[in-house]
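Missing here: one protein chain of the complex. Every other protein chain is in place.
The block that comes next holds subunit A.
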Amino acid sequence: MNAALRPLGILLAAGLLAAAPAALSTFAVTLMNYIGIGALVAVGLVLLTGIGGLTSFGQAAFVGVAAYSTAWATTAGGVSPWLGLPFALLTTGLAALLIGAVTLRLGGHFLPLSTIAWGISIFYLFGNFEALGSHTGLSGIPPVSIGSIALIDSRAVYWLIWAAVGAGALFGANLLDSRQGRAVRALRGGPVLMASVGIDPFRTRLVIFLIAALYAGLAGWLYAHMSRFVSPAPFEIKPSIEYLLMALVGGASHIVGALVGAGLVTLLKNWLQDVLPHVTSNAAQYEQIAFAVILIVIMHHARGGLVPMLTRFLPRVRRAAPVGTDPLPRRTLPERGETVLVVDQAVRRFGGLVAVDKVSFELKAGEILGLIGPNGAGKSTMFNLLTGALRASSGRIAFLGQDITRMPQRRIAALGVARTFQHVKLRPAMTLVENVMLGAHLRTGAGWLSGGLRLDRSEEARARADAYAQLARVGLADKAEDLAGNLPLGQQRILEVARALAADPVMIVLDEPAAGLRRKEKEALAALLSDLRREGLAILVVEHDMDFVMGLVDRLVVMVFGARIAEGEPAAIRRNPDVQAAYLGGVA
């Protein structure tokens, strides 16, 4: 899809949807209404599961919470359905926050399992509450009215439902292309990178969980006032799985996939309900089997869903490089020569093993310090202590005069510490420029709403321009719109440097930046680091490549078995007998 064709496609789809009621039978319009409601839930699931990697088998329960809330408020409470909407969203949101706060810290498979458990719990609650009509449910729910027109007829509700679907899909698509959306897209692949650029992974998970629940809530509100009757059955675990199926069939990582999936699943279900009773008396069972088998086959053969199978034949949207936009404002760096980092007697124990044993050193602005040592010397542990990925068992680490020994990674990142990783941590399905923009997360402030409503454009443009500038600086500008996963390893390391620079850091810490680089690339990297030193950055390099280190750094700290055995200028370190013994095995 070409960038210029995209709005055209959206207009075309909107036009077709607007013309649909005129061309379709009443039954088909009703079917379209069900598709719309399913699509809303599925859009939420695309954001949550497809993009964020958090699987929910309990989404129907959220639809139910909203449907029951508005049903109760409009029947027992007698309020207008328009007041039922905020009430339904409020209860759904509260339920999601409560459940999310408890379950979202869980990794991998625990979360989906727990969604089954609370999904079933909520379903049983509906059936056992006297006030909610127990198993018979609530009836006599008023329709939504606009002015004096009550939306009773399915053709009338159609407009309301599809307006909601359109708005929801647009909001979701906008959100994905925003600061918080990038954080959601970065969720898969683990929390370490996220914390290092100052994103709170738990908070991101919680908000996207809430947003997905609110999509389900909106769908529940529409459902209650469309069918004007609620009972527990549509909110149990099987419909939850149908919603998940919708998201996965269409293509779990595309908003459009949710619409396609909702359409396909609803039509298939309807078709099965038409056809099966003619061949069997157990139609409902065959329907269940068919759905389950389809889901398994999709997981076996088309895990990405249908939409990616089609769109991979289309050229990817490549955006133009920004022209004439100012980059983001920069912080004032400390004076050159000012001490930025003080490590004082840092100790880290793992059980009985002392990985870092009373190590002390300092780092000044405008200086490159090399941290070297044989394998297992504790370099990486030291590194993790500095960035907050691990906590020191004792000792003190101060950055710009602040004690950061017990500070979480995110706050250390906010103070101006940026890092790269020994095992490259990029998001392969995001473009280079998007990966770099992740680094600028803390320099920008757009929230979820402004992202979804597209109120963040000027800040986005500046962040983008900034990311392009960083890419140009490391020599990757011509590949800015490529996917990071397509880069060779050496360039992925360089890309990490660009991401670190995007944070506008006071100090950058590089974990084996030269590993896997060719000679020319190493020279370019060394030149870049020298430039950064001249600008006043404090740079710490952990490295194995002696040629690279010796020619570049101002000072070296040598660690062996967790202890610092030497510190000094490269030439002095080369002559140091202790260092020679450590590296050459004591024969010197």
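What we mean here is this: a residue touches a chain if its C-beta (ideal position, glycine included) is under 8 Å from a C-beta of that chain, and two chains touch if they have at least 3 such contacts; residues count from 1.
We take it that contacts and distances are computed from a predicted model.
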Chain not present in the shown complex, as UniProt names it (candidates "ABC transporter permease", "DNA-directed RNA polymerase sigma-70 factor", "PPM-type phosphatase domain-containing protein" or "Multisubunit sodium/proton antiporter MrpG subunit"): "ABC transporter permease"
Touching residue (missing chain; options A:A18, A:L94, A:M299 or A:A527): A:M299
Option from A:L11, A:L94, A:L267 or A:I289 whose C-beta touches the chain left out: A:I289
Of A:A150, A:L170, A:V192 or A:A414, the one touching the omitted chain in the full complex: A:V192
Contact residue for the chain not shown (choose from A:A14, A:A76 or A:V102): A:V102
Contact residue for the chain not shown (choose from A:T26, A:S121 or A:N486): A:S121
Where the unshown chain meets subunit A, residue by residue: 49-50, 53, 55, 57, 102-103, 105-110, 112-114, 116-118, 120-121, 124-125, 127-128, 188-192, 238, 241, 244, 248, 252-253, 282, 285-286, 288-289, 291-293, 295-296, 299-300, 303-305, 308, 389
